[in-house]
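Below you'll find the structure, written out as structure tokens, and then a few comments.
One chain of protein is taken out of this complex; the other chains stay put.
Chain IDs A and B follow the sequence of writing; residue 1 opens each chain.
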Amino acid sequence: MDKTVNNKAWLLVLPVLAIVAFSAVLPLMTVVNYAFNDTFGNNEFFWAGLEWFDEMIHSDRLHAALGRQALFSAIILAIEVPLGIFVALNMPKKGFWASFCLVAMALPLLIPFNVVGTIWQIFGRVDIGLLGRTLSGLGLDYNYTNDPIDAWVTVIVMDVWHWTSLVALLCYAGLQSIPQAYYQAARIDQASRWAVFRYIELPKMKGVLLIAVLLRFMDSFMIYTEPFVVTGGGPGNATTFLSIDLVKMAVGQFDLGPAAAFSLMYFLVILLVSWVFYTVMTGMDRSQSDIPEGM
Amino acid sequence: MARITLRNLAHSYLPTPQGDGDYALKELDHVWQDGGAYALLGASGCGKTTLLNIISGLLRPSHGRVLFGDRDVTDEPTAARNIAQVFQFPVVYDTMTVRENLAFPLRNRGRDAAYIKARVQQIAAIIGMESALDRKAQGLTADAKQKISLGRGMVREDVNAILFDEPLTVIDPHMKWGLRTQLKQLHREFGHTMIYVTHDQTEALTFADKVVVMHEGRVVQMGTPQDLFETPAHTFVGYFIGSPGMNFIDAQVAGDTATLPGGAQVGLGGHYAPLSGKIGIRPEHAALTGQGGLPVTIRRIEDVGRHRLIRAELQGVPLNIVAPEGQPVAGLDRVVFDPRRINVYADDWRVAPQEIA
């Protein structure tokens, strides 16, 4: 759509600007302040320069958390994206069951994060949880509080449980926008099921899939509450992801300087990814505009 | 290639249709000759697309059979019927190049690479897209995309029929003419059976040898463009074909005379058993005159280029008359009809004149 140039539109944006400035810029200034200073309390600060950044960049603890975080995000993406697509392809297209599936699938998305954690904490327990009890009943040595592998499996299954529906719902919306004529043409061209997926469904899902991947990447990169409730970051540091580590550092140990430096670097990574996200998405909006609507 | 026979065919989208009105397609028997160019003409929602989808196998009819040649294909899937179809909106595989798009139906049928290459080249030449063969289909204009759809429809030499579902809807008016001519030429060249669905009479009449007119789920007439013009089998055909459509006037018919409600009499070109119905006359076959005929009130005269269209009233009933260019109309207030061109209708269906023994 061609837009009118009008700098008075700034007035309409002012309320948003004020509120976000208050809740984003001011706190960020505090973080920056901590990151470059040292303090012994009493609001007295000493210039520390890049010391904290230096410390953090060379911190084994941070590297380990980052490694765990990257591995976690990679695994859940590798599971949730194909599974989400698969589920979307199998969803009913219309009628009561379509609505039913939509509602049932959206349900996990609306459960407070710590309740999600609680559900799985209970569900996985060997003494009172269905999952833990069943697994140990099958003779498996499963205990997520002692065994790092079991803890990882639990946290990953929990995330898959919690968020696969998001990917599936997005893909479903993409699939719904494919005109019936495409499927009919494919039948006439004698395309195989795979070819229909590869040449019709996948290209049409590309846009929403990109959104799904990036949302999942970013949200998993910031994950805090759910694993914290289930494992508390343990056993040991096995499931201590970036946010958990950050909160431990800032609130637990009150190492404000390093925590702030950590925050800023964390934030910069997210900023970078957001920029890629934004660029790709606005590019997509442009290329989509020549597709006729209402088919 | 094969003759396509529809036998006692009917379709309802409802599981248990009650009356006539529940049928999207009312029972019909129809044969499409091998190699014919047909147009399926009718207003939106008259069942044209339903009929087309039944032939291509995208829809299974609730009643009756579909035969290709002597083979009953009613229960066969689309792919087994070897049909090509071009849809209202261009359907192209966006991520493929134009070449891959054209080759797709052949690849799926396992044809060998050398043949595919040659055939794609040939089709590209026909639709005039040789230079764009290696471009991605995405981002092409709507009419280029529709040409690709067309090309994909024709790329298989052995198709039983090519079906077109209002294929020129999204095409710019000045491109329409070119594509239509191209289609006609392709039909002459390859002799495929072609069925062309449209609601545009110009498209139908210029494309087809035989036009099938549909109205409310029923085939009301099948004939050459000339048949449709001169002897419409149903008042709908009379209205729908021609611009403006046929004039219909209530009348009592007996022998070779029609008596209009006011008592005026009109001579007919044939003999009819007594009936109460309508007479139909094309605006082209009515003429203004100074004496004789019937008195009319002229409301408006429109100059539409090659002729003038006179909007008149005959005893309160609107009547259109075409006056040839150059004919003076001033002062003329009576109308005469060409008796041989008058058709007689009872219950909206045409009644043929009796043979005179």
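The working rule: a residue touches a chain if its C-beta (ideal position, glycine included) is under 8 Å from a C-beta of that chain, and two chains touch if they have at least 3 such contacts.
Going forward, contacts and distances are computed from a predicted model.
A.B. asks: One chain of this complex is missing from the view, so tell me which of "Nitrogenase iron-molybdenum cofactor biosynthesis protein NifN", "Cytochrome ubiquinol oxidase subunit I", "YCII-related domain-containing protein" or "Carbohydrate ABC transporter membrane protein 2, CUT1 family" is its UniProt name.
C.D. replies: Protein name of the absent chain (UniProt record): "Carbohydrate ABC transporter membrane protein 2, CUT1 family".
A.B. asks: The complex has one chain that is not drawn here; which of the drawn chains does it touch?
C.D. replies: A
A.B. asks: Sort through A:52, A:152, A:199 or A:224 and give me the one touching the missing partner chain.
C.D. replies: A:224
A.B. asks: Which of A:9, A:74 or A:140 touches the chain that is not shown?
C.D. replies: Once the missing chain is taken into account, the touching residue is A:9.
A.B. asks: Which candidate, A:156, A:195 or A:270, sits in contact with the chain we can't see?
C.D. replies: Only one listed residue reaches the unshown chain, and that is A:270.
A.B. asks: In terms of residues, what is the contact footprint of the unshown chain on chain A?
C.D. replies: Touch set of chain A with respect to the missing chain: 1, 3-10, 12-13, 15-20, 22-24, 26-28, 30-31, 86-87, 89-92, 99, 101-115, 118-120, 122-123, 127-131, 133, 161, 165-166, 169-170, 172-174, 177, 207-208, 211, 215, 218, 221-222, 224-225, 242-244, 246-247, 250-251, 256, 259, 263, 266-267, 270-271, 273-275, 277-278, 281-282, 285.
Note that only the chains that are shown with their structure count from here on.
A.B. asks: From the mean C-alpha coordinate of chain A to that of chain B, what's the distance rounded to whole Å?
C.D. replies: About 56 Å, centre to centre.
A.B. asks: Using the touch definition from the top, list the residues of chain B that touch chain A in their complex.
C.D. replies: Listed in rising order, the residues of chain B that touch chain A are 53, 56-58, 77-79, 83-85, 87-89, 91, 93-96, 104-105, 108-109, 138-139, 142, 149, 152, 170.
A.B. asks: Tell me, which parts of chain A touch chain B in their complex?
C.D. replies: 179, 181-182, 184-185, 187-192, 195, 199-200, 203, 287, 290, 292, 295
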